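Step one of this worksheet: look at the structure below.
Apart from one protein chain that is not included, each protein chain of the complex appears where it belongs.
Right, chain A next:
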Amino acid sequence: MMNTPQQVKNPSSSLKSRFITRFLGALTKITAEDPISSSSPTRIFQRYRRIKVASNKSMAYSVRSRRIWSRAMLSRFRSRRSAFSGRRSSVKTTNCTTSPPPALIKVTINEKKTAKGGLDMQTDELRELVPGGEAMDVCNLLDETAHYIKCLTTQVQVMRKIVDFYHLSK
């Protein structure tokens, strides 16, 4: 029911350093594939999209399959990629995760009938914000949310430092 207890952080390859390495690698790749002189609005927007995806992907990959939210995010990326590679005419570019299978939906409805009905309604909004949240029970949702927030703040912290670095080096 509950997730595994606190992960022991390996000091030599912390989550943060794994994210930094991955994300910087992605940034280098994005920069290399784009002519530096090209700064048209379209190009910049595409670059923005790629950077944002790289940031979320880098974090999800750094967490790997240890968390429900990271697994959900990684499978979302994989399905998006296969949707693009095959059929170009009917491409699904929705950002929502697919709805959970009927069995899980039934469990959610049952939970709403219990004394915790109020809590379940309150968590609806949160479920949409946390990857994979729709199918989690309340305990997992709260636990995953805490970890997701920690990772998001790490993402933001690192990205800020990179931005500062580029600012200073100009």
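Convention: a residue touches a chain if its C-beta (ideal position, glycine included) is under 8 Å from a C-beta of that chain, and two chains touch if they have at least 3 such contacts; residues count from 1.
Convention: contacts and distances are computed from a predicted model.
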Under which of the names "Guanine nucleotide-binding protein subunit gamma", "RNA polymerase III RPC4-domain-containing protein", "BHLH domain-containing protein" or "GPI transamidase component PIG-T" is the non-displayed chain listed in UniProt?
"BHLH domain-containing protein"
Chain A positions in touch with the non-displayed chain are 1-2, 17, 20-21, 24, 27-28, 30-32, 34, 36, 38-39, 43-45, 47-48, 51-52, 55-56, 110-111, 113-116, 119, 122-123, 125-126, 129-130, 137-139, 142-143, 145-146, 148-150, 152-153, 155-156, 158-163, 165-167, 169-170
